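Comments concern the structure below.
Every protein chain except one is present and positioned as in the full complex.
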C-alpha cells in the first residue's frame, strides 16, 4: 500500500484525488492538508465524502508528511520552501498546479506574469504526460502534472507532430471547457451560475498559460520550435474539455490512414481511445474517468486535418492523470484503480 | 466471483450497472443482453465503455443466461415468460423496473393502467428496500428493486411512520428529479434539451405510479393503511432526486430530537447519511454514488416536520440499490464495490 | 411619457427594468443610479445594453431624481434617508426589495433579523400585488413590490383562501426557483456554477422571509390569521419559479369546478393564465414575461388540492410586476409595454 498525502484537499482537484484514491486498491490516504478544514473531516467541505473513513484535515506540515506519506499530491500551489525537504526525505511529489511545468522558468515568468517561486524545484521535475514520458516518470521523484487544456491538446496533436503529418506552425487549437477548472475559491461574479448558464465565451485569447506547455511538448516531439494558437472557451457545464485542433496536412491523406497512425501511436496507451472513422469525441463519454477520446477527419477540400479530443478536466486533466503518474512511479500497473468508466448520462 | 448477466444493457440503468460492476471486486459480467447492440461491444451504445473488456451483447436467451450467470439484473421490463425457468434453474433475478413491486397485483393494475404481465412471478418477489428488509433480501431469489422516487421517499419518512412521529394521513412528498429517469428510448418532444433546459414542471400530479409503492412500505411499517400525496417534478438536470416531505407532528418535537431518532434508525445503514442539524441534502453530494443523504427541520410554528432526502436516481434509485441487494443475496458485505464517493462537482 | 429613474441599475432587477422599459411606449428612462458604473453607460455592466441610448449612470442623488423623474424604481435596498423627500416632491416610488412589505414592522424585524430601517416610509406603502389591490395601487405613491416567491405563491392560493375552499392552516407551499434571485453581487461559493449545476437543495427551511408576506396577504383575504409552511429550493436554472401548493379541501371538489372558480377569480387579470384541465405550468412558458401560469388538480383520493404556479422571478416576480404597478399608478392600461411573450425555448 502506498501511503498518500494530499495538500489542498478542500479544492476540486483535492476532492477528485480523494474520490479516486478511496477506491484505489494499492493506496491508503494518510494525510489530508486543508487550512479551511483543519481539525475536521473533509466531509465538512464536501458532504459527499461523509461516510468514508479518512484522516482529519490538518494544516500543512512537512514533518508530518515525511513521517506519514510515500507520496504527496500537491492539489494547490504553495508550500515552496518545504518541497525540497520533503523530496530529500524520500517522499515523492506530484504537483497538480502549473508551478513546475517548465524547465526554462523564463517561460513561466513570461506567461504567468510573475517571478518563478522556486526554480530549484522546477529543475527537478518531470513533465507528467505519461503517454509520452513513461520512462522518465517511472524514474522521477517530482512530477509536474500537465495542465488540463495541455494534456487534452498534446494527446490530440502529438501524432501529427511526431510523424510530421502537418506543416510546422499551422496548428490551431480551439478548446471548450467546463468551468470547474476555475476552482472552488474563485468566487467572482464571472463564475456565478447566472452568468455562465446559457452562455459561452472565449477568454485569455492568444494569451493562455497552457499554450507554452503544449508548445514545449510538441517541440520535444518534432525537434524544432513549435508555435501554435490556442483559444480556451468556457461553456455551460461543470466538467470536461473538448479540443478541436486544426493543421495543414503536409501531404494529402485519407481519414482512415491518419486514424491508423493514431492507433499505432497510442497502441500502448490504455487510457487513449481512438474512435472509429466518422465518430467524434463527446466530453460526457469521459466524465469522471481518466480516459481521453480522440476522433479526426481529414478534409481533402481544404487540405486540413481536424482532430478532436475529449477528457474530464478533473480526471485525465488533473487527478486521474496524477494517479496514473503515481502508478508508474511506484512500479504498479499504469491502470490500477483507474479503469473506471465514465458516469453516463 | 459472482457471474453477472444484465438484460437491457443499452439503457441508462444497464449502463450504470455495468459501470458499477466493472469495479466490483466480487463480480464478473458474463452476459449482456441488448437487442439493439446484439453482436457488438456495448461501447457502440455507450462509447464511454470502450476500452473495457466485456462480453459482446446478445439477444435475450434464457438458456445462455442459465449457463453463464449466477444472477440476472433485469434493467428493463419484459421477458416474462422466461423468468420462472431462469429462477428455477438457480439463477437469482434482480428486477429494476416496476413489474414485481406489489404483492397485490390489483394495485399494479390500477396505477399502471394495464393487466399485470406475470402475477406468478410477482408473488415470489421481495421488495428490495435493503435498509428495511435485509433478512428477506438475503433469503430471496427474486428482488423487485424499488422505484427511484420510492426509495428516496421511503428512506426519508420511514422513521416518522415507524416511530409514530406524525399523524396518519398527513404526509406530503414533493419530489424533484433529474430527467434521466425517463430513459434513453423515450425520444419524445418533452424530453428534448431545448424543452427541459431552464424549465421545471410537475407531472402525473396525484397520479404517479410510485405512490402506492411508498404507501405499501409505510403501511408495513405502521401496521395500518397509510395514504399520502406525492408530486414528481422534472428539473433541468440529468441525475438526482430530492424529496421534500411534510408531516404533521403527533407531538411537538425539536429538530435535534428527531435527528437523533433518525440516526438510531439508520445506525446499521452504511449508505444512509443523516446530516447534522442545519444542513440539508443536495443531490450533487450523491451523484454517481449509492448514498442517500437526509436532513430535516421541525417547525414549532406550524407543528410540521420537514424531511429532505437526496439520492442519485440511477444509483441508490436503481443500479446501486440493485447491487446492494445482490451483495446481501450472495452473503457478501453490503458495501462491497459500492463505497464510491460521488462525482463532485 | 413617464420619466423613469432606476436606482440599482447594475443589478439583475435593474437590468430587467431597463430591458422592459426600453420597449415601453409610454416610458422614458431619465435616470440610472449605480455606484459601480457611475459616469459610464450601463453597457459596461451589461454589455447586452450596448447599442441602446440611455443616460450615463450616476451615484444616488435625490435632487437629481426629483428634477428628472416622475417615478423611481428602487431595484436595490438602501437610500432610506432620502425617500420621504423624494415622495414629498411628487416622485412616486416603487420599491423592489423587501423593505416596505409589512405594515407591522415587527414582522420584518422577526423574519429579517434586524431593525427596520424606516418604519415611517413603510407605513406609507401599498403592497403591490396588483391583481388583489388594483385600486389601492392606483392611489398609492409608494409601492412595496411583492417578493418573487410571494407573488407566485399568493396568486396560486388566493382563490383557495378567498373562496374558503381549503381548511385553515392546511396550506403547504413547496417552491423551486432559478438562482438569479440571489442577485449579481452575492459572489459566494454556494452560487458558483460548479456548485449549482446538476444540483438541487432546499434552503431556509421553515424560515424564509417571504413566508410572512404570503401569510399577510392570505390573512387579508380570509379575514383570519393564516399560517402556512413554505420551502424554497434552488434548482439549476437561472430564471423562473414554480410553486407546488397543497391544501386540504374543506369539501370534496372536482378539478374542473376549482378551475372554474380560478377562471372567475382572475377574469380581469390579464397576466394570469389559468391552464386547461390536465395541463400544468412550466416556468419556461413564462420566461422573460410578466405572465403567471396556474394549473391544478383536485385529488379525491387524499382530499387534497394541488395548485401549481409558474412565473419568471425577474418578470412577474420583480421588474414586470413593478412596471404593471407603474402602469396602474399612472392611469395607463395595466398591460402597456408588458404584453411580451416569453422567450421560448
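Each chain gets a letter, A, B and C, in the order it is written, and its residues are counted from 1.
Here is the rule we go by: contacts are C-beta pairs under 8 Å (C-beta built on N, C-alpha and C of every residue); 3 or more make two chains touch, one makes a residue touch a chain.
Keep in mind the model is a prediction, meaning the values are calculated, not measured.
Asker: Which listed residue, C:76, C:133 or C:239, touches the chain dropped from view?
Answerer: C:239
Asker: So which of A:33, A:240, A:320 or A:337 would be touching the chain we can't see?
Answerer: Candidates A:33, A:240, A:320 or A:337; residue touching the omitted chain: A:240.
Asker: Given that one chain is not shown, which residue among A:62, A:138 or A:306 touches it?
Answerer: A:306
Asker: Spell out the interface residues on subunit A facing the chain that's missing from view.
Answerer: These residues touch the chain not displayed: 169, 172, 174, 176, 178, 194-195, 197-203, 205-206, 227-229, 231, 233, 235-240, 242, 244, 246, 280-284, 287, 297, 299, 301-302, 304, 306, 308, 310, 345.
Asker: Can you list where subunit C touches the absent chain?
Answerer: 12, 15, 18-19, 22-23, 25, 46-52, 180, 184, 197-198, 238-239, 270-271, 273, 275, 279, 282, 284-289, 291, 293, 339-345
Asker: Please give every residue of subunit B in contact with the chain that is not shown.
Answerer: 12, 178-180, 182, 184-189, 191-198, 236-238
By our rule, only the chains that are shown with their structure count from here on.
Asker: Compute the centre of every chain as the mean of its C-alpha atoms, then state which one is farthest from the centre of subunit B.
Answerer: C
Asker: Do the two copies subunit A and subunit C share over half of their interface residue numbers, or under half; same or different?
Answerer: Homomeric contact, same residues on both sides for the most part.
Asker: What is the distance, in whole Å, between the centres of subunit A and subunit B, each centre taken as the mean of its C-alpha atoms?
Answerer: Centre-to-centre distance between subunit A and subunit B: 35 Å.
Asker: Take the average of all CA coordinates in subunit B, do the same for subunit C, and state the distance between these two points in whole angstrom.
Answerer: Using C-alpha averages as centres, the distance is 38 Å.
Asker: I'd like to verify one number: the distance from the centre of subunit A to the centre of subunit C, where each centre is the average of its C-alpha atoms, in whole angstrom.
Answerer: 46
Asker: Got the subunit C residues that touch at least 2 other chains?
Answerer: Correct list: 178, 194-195, 197-198, 236-238.
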